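Removed from the display is one protein chain of the complex; every other protein chain stays in position.
Chain IDs A and B follow the sequence of writing; residue 1 opens each chain.
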Amino acid sequence: MSWIVHNLWLVAALPFAAGGVISVMKQRQRTLAAGLAVGSMALSFVLALMAFVQVLTSHGEATRQFSNFAWFQFGAEWVRLGWLLDPLTAVMLVMVTFVGLLIFIYSIGYMAEDENFKRFFCFLALFAGAMLGVLIANNLLLLFMCWEIVGLTSYLLIGFWYEKPSAAAAAKKAFIVTRIGDLGLFLGMAWLYAQTGTLLFYDAGRGCLEANALTTLAMHTTVFGLTLSSAIGILIFCGSAGKSGQVPLHVWLPDAMEGPTPVSALIHAATMVAAGVFLLARVYPLLSAGVTHGMTTTVALQVVTWVGAITALFGALVAVAQWDIKRILAYSTMSQLGYMMIGLGTGGVSVGMFHLITHAFFKALLFLGAGSVIHGCHGEQDIRFMGGLRKAMPVTFAAYSCGMLALCGVPLFSGFWSKDEILHSAFVWNLSRGPFYIGAIGALLTAFYMTRQMIYVYAGTTRLAAESTHGEHGHSGAHESPKVMTVPLLILAVPAVVLGFFGTPVWPWFQSFLEGDTANVSFGALGGAFPLMIVSSLIVFVGLGLGWLLYGRKLIVDVGALDRIESAQPGLFHLLSGAFYINELYAATVVRFTLVAASVSAWLDRWIFGGVVRAISTIFVLFAKVDSFADTHVVNRGFDAGCGSVSYGGSFLSKLQAGKVQRYLKFVGVALFVAVALLFWGGKA
Amino acid sequence: MSLFFLITAAIAIGGTLAAMTRRNPIHCILSLALGLVGVAGVYLALGAQFVGFTQILVYVGAVAILATFALMMTQGHIVSALIEPRRAFSRSSVSGFVTAAGVFSVLGWAAQSYRPLTPSTQQAPAAGAKEVGVALMHTYVLPLEVIGVLLTAALIGAVVIALPSEEERS
Partner (left out) sequence: MTPLNLFLLLSALLFSIGLAGALTRRNAILVLIGIELMLNAANINLIAFWRFGPNPEALTGVMFAIFSISVAAAEAAVGLAIILAVYRHNKTTNLNQIDTLKG
């Protein structure tokens, strides 16, 4: 086993350590804080590259290596943890550290004027450490611990501007909603442990993702005819649905945009929300356990696929009718995560993961671009007040366009290859064509809403100065962002364009890498995928064209103008911009139920339990009255006589009593000293 | 001498030292929690798992939080009042340090003059939740009940003492 496998923990430990050190620094040590965070991330990136090379140069069995150790003994059982290096981990490590590094650098510029700069970098570093911990964990328990730290830092960062009530509420919402999903994950974990007796993923044949455990899990059935593996898989999926913003646990993700934009880019677009997909990819052997020759899929995978499909459509629909530049991207993220779920459910790990990686780059790019736009427009987030930024911010515009084209899936850009692969695997799924059609509609909508956003933000003339209600900006007009922000944008634009070429049907290097094979160039594979590629490109161009037709032909000049859809179909538009009123539905059902239950409990406590206590106390008061009567008239008389003599002695002794408690304690200390010394001397003599 | 013992002892000593020397009481309580984790580690090093985890639950969890609450309810409204002024060594504090040093010297001397002892059994006897539970329910059932009564009394007593009296409330 090589050095890097033994010391893989360093990748996660470095940012953790940096976060710890930053947390005890002074608030004004800004440069040092940022330097530490960026430095630790850069070191992690180097280590991640080393791990990647290690996996790249090994073959066959050696591509999956792990290092386990015993943590502590509990009863007769040893709890063992460990870390794992396989292609999945290696790819994710490189992606997270690279994107993370760029976003750390970008944050230096974005947060430059914030008073709590140091706190921000402390949380960011902590997040990076936990996220990398999720990636390298070889034990579901360790993964779960890091997973929860990731959730915590997400909470802290969404609520970073906690003086804003909406940010504080959004943070709380994100924390609670993801916790609901985590409950499922926790139950699944407990069940898995009860069934297999281990939570290690790989342990030389004894791990819970290895053949022995999987066969037993797939053999047994529980309620509703589910196999054990599917039931546990669905519970684990609850956790990843919470983290990845899948319907019905998606409500927190759009609200999470209250956080600083680098946070939205790092946590709520590129890495943390992808952790849900990563978790499913990690436990994929469990999800797909029991695939026999007759059936090509399992119940768990079907659940994943359908939830993903619903989310993909839902997110794309709602994104059409949003005004906030970040909210559009948030719903788009949701929708893309849905695509990853479809890919994972129908095509397996490599399909879902490929989209995850390409999406991480171009969505981080889009968010950082949005951040640059917001920065340039002095904090304005509403796209109705933007416009004409193409001339004011040329660098941002160029980078943003790359991201937008990749997201839409315009041919040759990275998003095209990964999304096409998902559509292809959904197309050949033998259970239903439903996910394929939903995915195709979603792709059309994606192209449409991104065109709408681009035209609103970049085309025409600026509407910034006109009647802005958020008018805290004294100087009008937008400006380009500083170098420290635009350079990461440009660096991110490169993979957003070219990354797709590592996973084309002709040269499926990425897919083979994940499966531990070597890739061959074969033009024959193109033939099978070619018709579908034509269809999906057509869909994208129809979407782009529709967007141009509605918004581009006649530009919007007036800030207060209605959206083109709004003037045609107001009801539909309001339904979409209200996100199908899911939030209101939850408020009317789940939240209200909780409140009612709480008030019922309070009533029970006050009147039933409290009544019992009061009755008992009354009885005791009665006793006490009888007692006090006896005391004053019988006992005291004799006592008073004795007191006279005692008080005489007391007044003599009271000279010692200064009333200082600590002096008394000191006497005790001296007495202890003398007593021990005497005792010991006596013993020696 | 095991490395684990060294680390936990270092945490315990460092944490408690900081708890007794920092000027900001909040820092004191936080360091105390750290030091008590170290003590729990020492228990684990001695093989007393249940006591170690109880230590973490009771001390690190409950007592530290209780102390924080007391601090907040007494001086919490004035942050500057929390931090004790830097002061020269007064006579009483010097005599306090001397007393503590004296106690340490005799205790340390007593401890050191034992000949190095090794445990009678190499493997620590099991002292997990199960064994402790069995012992509590058989041999030590009476003390357990007494402790229960004591804790109830302490709970009620604490509430009664902390409650504002009638004239203060009005």
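FYI, contacts are C-beta pairs under 8 Å (C-beta built on N, C-alpha and C of every residue); 3 or more make two chains touch, one makes a residue touch a chain.
Bear in mind that the values here come from a model prediction, so they are computed numbers and not experimental data.
Where chain A meets the missing chain, the touching residues are 650-651, 653-662, 665-666, 669. Against the chain not displayed here, chain B makes contact via residues 1-2, 5, 9, 12-13, 16-17, 19-21, 25, 28-29, 32, 35-36, 39, 42-43, 45-48, 50-51, 54-55, 58-59, 62-63, 66-67, 69-71, 73-75, 84, 92-93, 96-97, 99-101, 103-104, 107-108, 110-112, 114, 116-122, 124-125, 127, 131-132, 135-136, 139-140, 143, 147, 150-151, 153-155, 157-159, 161-162, 164, 168.
Convention: only the chains that are shown with their structure count from here on.
Computed centre separation for the pair chain A/chain B is 37 angstrom, with centres defined by C-alpha atoms. Those residues of chain B whose C-beta lies close enough to touch chain A in the complex are 44, 49, 92, 95-96, 99-100, 102-103, 106-107, 109-110, 113, 128-130.
Across the complex, chain B is touched by residues 72-75, 662-663, 666, 669-670, 672-673, 676-677, 680 of chain A.
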